[in-house]
Structure formats: structure tokens, C-alpha cells
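Take this structure first; my questions come after.
Complex shown without one protein chain; remaining protein chains in place.
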Amino acid sequence: MAYLAMATGFLLILIGFYGALTNRNLLRMIVAFTIADTGVNIVIVAIGYMRGRTAPILDSTVSAAAAVQRIIDPVPQALVLTAIVIGLGVTALMLAYAYKLYEKKRTLDIARFTELKG
Amino acid sequence: MSHLLPWLTALLCFTMVVAALVAIRGKSTPIAILAAGLVSLVASVLFLILASPDVAMTEAAIGSGLTTFLFFFVLGRVRRGDHG
Amino acid sequence: MVKRLIALALLAVFGAVFATLLLGYTPDSELNLTARYYAERTAAELGAANIVTAIVVTYRGLDTLGEVTVLFLAAAIVGLVLANSRPGQARERAPVGELLTTGTRFLVPMILLLGVYVFVNGHLTPGGGFQGGAIIASAVLLMLLANPLRHFSHNLIAAIESLAGLFYVTLGLAGLFLAGGFLDNRILPLGNLGELISAGAIPVIYSLIGLKVGAEFSSMLASLAETEEL
Partner (left out) sequence: MNALYLIAIGLGTAFLLGLLNEQRRDLAYTLTLGALTMMSAISASWLVVFVATGAGAVDIFTAGTRPPFAINLRMGLTEATLTLLINLTGLFAAIHMGEVLLAKGRRAMAVLLIAIMALCGIVLTRDIFNLFVFFELIVIATGGLVLLSDDEHAVSAGFKYLIVSQFISILLLIGIIFGYHATGTLNIDGMAAIGAGGFALAFFLIFIAIVAELKPFPANGWALDIYESAHPGFSAVFSAATGSAALFALDKILAIGGPAWYPVATAIGIVTFVGANLLALPQTNDRRLLGYSSIAQTGLILTVIGQQDILGNQYLFIAGGLLFAHAVAKAGLFWLSDFVAQRELTAWASLKERPLLVFAFVTFAAMLSGLPPFPGFYAKWELVHALAAADRLALLGWILFGALVEAGYLFRWFGYLIKRESDEKVACTAPQVIPVAAAVLAGWALGFVWGDLSGRSNLLLVLPLLFALGFLLIEWAPAWAKNLLAIGGLSFYLLQTWQDYDPLRLIFLVIFTLGGAIIFLASFHAHGRRIGFYPSAMLMFAGLVLLIQATDSFGFFAAWELLTVGSYFLILRGKESEPHALSYIVFSLGGAFLILTAFALANAVSPAPTFEIAALATLAQPVAPWVFLLLALGFMTKTAAIGLHIWLPGAHAEAETDVSPMVSGILLKAGLYGLFVLLMSMGRQSLYGVDLVNMLLWIGALTALLGNLMAIFQEDAKRLLAYSSIGQMGYALFGLALMNHLGWLMALMFVINHYVYKSMLFLSVGGVAKRTGTRAMYRMGGLITLMPLSFIATLIGIIAMSGVPPLSGFGGRWIFYNAIMDAETRLPMVLIFLSGPIAFLYLFRLIHTIFLGQLKDEHRRIKEAPASIVLPQMIYVAILMGVALFPGLILRRVDAYISQFLPDGALNWDGLTITSQYGWWNPVAIMIVVACIFLLIFGWLLFVNRKAQKVKQFNIVFSAERPYRPETTHFAWNFFAPYKKAMGFLVQPFVTRFWGAVTDLLHTAGDLGRRLYNGNGQIYAFHFLAFVVVVFAFKAGL
């Protein structure tokens, strides 16, 4: 299951990369990046998954003493939380940029913003 | 129940890949945004299966919820003025 | 077309790299050093039932502080980027349906409450500051949808955001003086595992995070909503 999830995660990353490289529309590029981000998150979570164990939350079913045998690795989950939020921050920023760029030239085609070069 | 989980996982994964392809190659931008949101949403279900409820909640609320709205806000501003 | 072929060729290499990683991956059968420590010690040391929360808020609290800062930055910059765009003029718009307006009045308090519940219980159950914050922001979103021209009090949002942030940093520093180090949650009594008032400062910090994140999301949404339609 973890393999499948991880493979899907990698596939999503590649699909996202491909989209970001081939779509000239700014918004579509950003969409592609969110897909790649989701892919990364899946990969990270999948790495921490351990067959037959439960979420790293202690409650009536998982006591503190038995935790070591019962729960999955909590670290990747903590990292993913951070990664998701950071991803949103960057996406929001890129969207604001896209809006600003559109405001200037009334186009979303990235190939039109090439004044700086060389 | 548990023997169904791998099949469910496979289905979810397949859905995500298809949705991602739609988001990348589809003609319409709004559909692409929605497809990307769908990828996130399905991913959050996958996270639940992978025993990560915290991540699932976050992904659902932020990844598929807020992000999609942000996209639509910008798309709305941009599209209405798009005369070309 | 050439571009696509090059992209495919490049990504083929990355695909190979990823495939190698994937094939080389063997799931752990036991928790590794770090995870084992968290599994064994979190309850005793920090008194939090949700280990992920303990890690997020305390053990890797510096990351989370950075993460909150990322949102703060993003909100500030989105505001900055869009500050030069003229604010939307009051134009005649098709009135929003009454259902939405009434629904909003009814739903917003409920959503806000839900958000608070999520982050206050972050150390016990799944969810926490970020999820709760996002839920709070969705209430704001709903209000924006119901009345697009409502100008949000940026000052109020900014004040909530800043106060939450300041308290967060202060609590972190308090850890330096009162406990073992920056962001140590043991500045407050740990209480009994599983109770609402437990896990030291974790619920406080996570609530602050929730408020702050909610304010930041709201600020971003409001900034975007208030821009002029091009």
C-alpha cells in the first residue's frame, strides 16, 4: 500500500513538473505546482507508514506503554504539516504575482514576460 | 474490511493520476483548478488510510479547500477582464 | 513540440531517480531512533496524547514558528503586492441570494466555534492550529462570498495576527527562562494525559497558532477579494 502510494506520489510530482514546464499559462503553471506539492506530501507520508500500525495518537486503544509497538512514525507527519502550509504560502504568493503580472500586460503567457535577459 | 483497503488505495491513486492529467492537459483552466483540488481531496482520504489523520485534515482544509478558493479568486479577477 | 520532448527527456531522468528511490525503499519494521524516542517519551515528558502535535508544537517547534512565519510573510507580501492595485469600486452587482446571506449569518458562528474546537483539542485529537485556523478562515471566506464588498477590518486582522505571534514568541522565550529551552512547553503544568487542560503550554501555543493562521489566511483572502476586477 505504501509502495503504491509512494509510486503515485512520484508520478504526481512528475506530472506536476511536466505541467509546469509545458503550460505557458501562469495559472496553469501554479496549478501544476500544487499537484507536484501534493505528490511530495504523499511520498513523505507513505515513507512513514508501517503496515498494521495506527496513527500516532494515544487514546483508549493505544496506551503510552504500548505506543512503540502500535503507532507509526510520527515525524514524517509533522514534516508534512509544515510542508503543506509552506506550499500554501508559496502558492498564494505566486497567485498574487500572477495577478500583478496580468494587471501589467493583460496576459498570462509566461513567454511574454521576457524583458530582462542576457 | 481490511482486505478492501488495498483496492480502495489503488482506486484513489488511479483517480488522482487521472485528475492530475486533466489538470495538466485539460483545455479549461477552471476545470484544471477543480481537478487539482480533487487530487488534494483524494490525497487526504489516502492520508486517512495511511494512518495520518492530522495530515488528512490539513490537506483537506488547506490543500483542497483554501488553495482552490485562492485560485478561483484570482481566476475570477483575471477572467472577467480577459477580453482576448 | 520540441519543448515537450525535452521536458519528457529531462523528466525521464528524474523518473529514473525517483524509481531508484522507490525500489530502494524498504519500510521500517521497527520505529527508528527518533520515532522510538517520541513514542516512548512524549506522554511522560510533554503530556500530549497526540504525538504529532507534540512534535509540531514542541520538539520541532522552531519549524512551526518558521511555518507560521511563512504564512505571515505570504499574507504581508500578498497585501504588499496588491496594495498598489486600486481597491474595487462599489459597482452594482447582482444581489447575492437571500439563502446565502441568511445561511452565512447562521453558519459563521458555528464554523468559528468548530475551528476553535479543533485547535484547542489539538494535543488530544487529530487536528490543531493549522486545521482550526483554516476552518476559521473558511468562515471569513463565507462572509466574503455573501457580501463581496464588505471591507474587512485589516487592522483587526493584523492585530490578532500580531498579538498571537507576539505571544507565541514570548511563550517560546519563557521556555528559556522557566523550562529547558526555547519553546519548551513545560512552563505550565503537564496535567493528566488526555485531559483538555494538559500538556503544558501546547494547547495555548496551538491556539495562538490557530488564531494566527486563521488571521493570516483571512488576510490573504481579503486582500485578494478586495482587488479590483481587471
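The letters A, B and C name the chains in turn, as written, and every chain counts its residues from 1.
The definition used in the following text is that a residue touches a chain if its C-beta (ideal position, glycine included) is under 8 Å from a C-beta of that chain, and two chains touch if they have at least 3 such contacts.
Every value quoted in this text rests on a predicted model; they were computed, and no experiment measured them.
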item	value
Chains on display which the left-out chain touches in the complete complex	A, C
Positions on chain A contacted by the hidden chain, ascending	13, 17, 20-21, 24, 26, 29, 33, 36-37, 40, 43-44, 47, 75-76, 79, 82-83, 86, 89-90, 93-94, 97-98, 100-101, 104, 110-111, 113-118
Missing-partner contacts on chain C, residue numbers	3, 6-7, 10-11, 13-14, 17-18, 20-21, 24-25, 28, 32-35, 37-38, 41, 45, 58-63, 65-67, 69-70, 72-74, 76-77, 79-81, 83, 155, 158-159, 161-163, 165-166, 168-170, 172-173, 175-176, 179-186
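Throughout what follows, only the chains that are shown with their structure count from here on.
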item	value
CA centroid of chain A to CA centroid of chain C, Å	15
Chain centre separation in whole Å, for chain C relative to chain B (CA means)	19
In chain A, residues with contacts to at least two other chains	2, 7, 18, 22, 49, 55, 57, 77, 81, 84-85, 88, 92, 95-96, 99, 102, 106
Chain B: positions in contact with at least two other chains	53-54, 58, 62, 66, 70, 73-74, 77-78, 81-82
Interface residues, chain B side, partner chain C - complex	53-54, 56-58, 61-62, 65-66, 69-70, 73-74, 76-78, 80-82
Chain B-touching residues of chain A, taken from the complex the two chains share	1-2, 4-5, 7-8, 11-12, 15-16, 18-19, 22-23, 25, 27-28, 30-32, 34-35, 37-38, 41-42, 45-46, 48-49, 53-55, 57, 72, 77, 80-81, 84-85, 87-88, 91-92, 95-96, 98-99, 102, 106-108
Of all residues in chain C, those that touch chain A in their complex	3-4, 7-8, 10-11, 14-15, 18-19, 21-22, 25, 27-29, 31-32, 34-36, 38-40, 43-44, 49-52, 55-56, 60, 63-64, 66-67, 70-71, 73-75, 77-78, 81-82, 85, 124-126, 130, 193-194, 213, 220, 223-224, 227, 230
